[in-house]
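As you look at this complex, bear in mind that one protein chain is not there, while each of the others sits in place.
Each chain gets a letter, A and B, in the order it is written, and its residues are counted from 1.
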Amino acid sequence: MKKILKNKLSQFIINVIILAAIFTIVQYMLNVGILNRFYEITLTSMCINIILAVSLNLINGFTGQLSLGHAGFMAIGAYVSVVITNYFELPLIIGLIGGCLGAAIAGFIIGVPTLRLKGDYLAIATLGFGEIIRVLLQNIDYVGGPAGISGIAKQTNWAWLFGSVILTVIIIQNIINSSYGRAIISVREDEIAAEVMGVNTTNYKVLAFVIGALFAGLAGGLYGHYFYIIKPETFNFLKSFDILVMVVLGGLGSTTGAIIAAIFITVLTAALQAFPAVRMIIYALILILVMIYRPQGLMGNKELTIRSFGKIWGEKR
Amino acid sequence: MSLLEINKLNKAFGGLSAVLDVSIKIKENELIALIGPNGAGKTTMFNLITGVYKPDEGDIIFKGEEIQGLPPYTVCKKGIARTFQNIRLFNDLTVLDNVKIALHKDVPYSMLATVLRLPSYFKGEKALENKAIELLDIFNLKDKKDEIASNLPYGEQRRLEVARALATHPTLLILDEPAAGMNPNETQDLMKLIKRLKEEFNLTILLIEHDMSLVMGVCERIYVLDYGQLIAEGKPEEIRGNKKVIEAYLGEEVG
Partner (left out) sequence: MLEFMQQLINGLSLGAIYALIALGYTMVYGIIKLINFAHGEIMMVGAYVGFFSISVFGSHIIVAMLFAMIACAILGVIIEKIAYRPLRGATRIAALITAIGVSLFLQYTTVFFLSPQQRIFPQTAFQTKDYLIAGLSISNKDVFIFVSALILMAILQFIIRKTRTGKAMRAVSLDRDAAVLMGISVDRTISITFAIGSSLAAAAGIMVGIYYSTINPLMGILPGLKAFVAAVLGGIGIVPGAMVGGFLIGILETLVSGYGNSLYRDAVVFGVLILILLVKPTGIFGKNTGEKV
């Protein structure tokens, strides 16, 4: 017992040290300019994509409810947070919290009626809601209509991004590795069996949906405060498909898979910046080939841990 | 007073009656069998009792409370647990997690404690784990706790399903063909286990079974369904000689 505790503690300390090291090294490279503007943008997109992928994975991967409207929640997060900081001139942290709450409330309002639907019907309904959010934003003059809001002060920096990623991953992982998380997963595994075992599946679907939306809102807020401008068109359903590609590639139900896929897709996007059509063709092929040859994604529902690195190392020897 | 009282229950699917005016009474601590030819409406009865289907008419009274039409998770919380005819485990999860999910309805820590990893989370998780392992031990599955449920051999999957049902600590346990696919030896062991569980957990048990040796061997009373209707009720020896029952079964064999 003591030994296990000690192991856990030492694991925890190792994790903290590794994360602190990553943070400091990147911050240093940004400070001295080893990472130029292009890399900085890529890094920012990477962090935002990780948050989006990990949060969508909670809905699509762990709960097994295919949502195609994630970009809509990102949009709400972006708009609410920018309105708070730009129009009311409140600090970024309030803006981000407001964005998260706005997205979570939207998630609740949309989730309660639609989550009664199953499978492909749910997918199409969420796609529809995502588009409705976008069209509504286009028609609200207060937030600039189709032109959106521009001239947003750049406040998102590496510290905010890194902190947000860590926060997202830890909170979602903490939920997954708990009795609540098991209830969420049981919905994916067998809804009827879960109900009969006392799990109120509707509640847990909505819970996962709201939490997923909340973090999509966070990603939206970070996005808005980095790229100077937000407009409804950015958050159309192709953006939702982008996030879906990451989740599918990484493995439905694997947080580390979602992270790795988000990083890979961001790098791919940056590398193919000059060839947007090629990038989309590759996305398309990823979706098709993964579904045909490895429908569980790269990681399946397994997680990559430091220990599994150790295992590979041990096997090699 | 009866633990479960079903009055004039009706359920039709697209104009076809699956259950027709069925009334059943079960007293506390009884071991009852529900038998009948294939398609007689037995599983539909179970689905109605556990809230998977909503009845068209009639009421189901459990511990003096009307429970018909309630959602399955509420029925579960009231103290009814079940297994499925075509095993429905959480296939991709470990044996341990299968049981832990069934323990979720009285999860001993809050969502906040979960997110912040407060001490109550660690204490609660430990308690859940101990309870789950304790249950698995009864079913000889303790050593397999980390295996993926779908990798277990058939007989063990059936046992795991019963263990999972028990984890919700029910008063009434409903078993849908627990011995299906088992050889006579395994069936013998299962009979012993069911009897033991009944005593140890102070359970009332209702089961569907085609294996007559099991039904006649352990059950105290038997209800017989045919074409959705109750055609007989009584002690095993009464049912054995009942003409209607024999006809229902023979009719099935001939037709």
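The criterion applied here is as follows: a residue touches a chain if its C-beta (ideal position, glycine included) is under 8 Å from a C-beta of that chain, and two chains touch if they have at least 3 such contacts.
Since the structure is predicted, the reported quantities are computational estimates derived from the model, not experimental observations.
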Contacting the left-out chain in the complete assembly, out of A:F62, A:Y79 or A:F129: A:F129
Listed residues A:I41, A:L101, A:L117 or A:I166, member touching the removed chain: A:L117
Residues of subunit A in contact with the chain not shown: 66, 113-114, 116-117, 119-121, 123-125, 127-129, 131-132, 135-136, 138-139, 192, 241, 244, 248, 276-278, 280-281, 283-288, 291-292, 295
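One rule holds for everything that comes next: only the chains that are shown with their structure count from here on.
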Chain centre separation (subunit A, subunit B; CA means) in Å: 40
Subunit A - residues contacting subunit B, complex: 171, 174-175, 178-183, 185-186, 189-190, 192-201, 301
In the complex with subunit A, residue positions of subunit B that touch it: 50-52, 71-73, 75-77, 81-82, 84, 88-93, 97, 100-105, 107, 109, 111, 114-117, 121, 124-125, 128, 164-165, 167-168
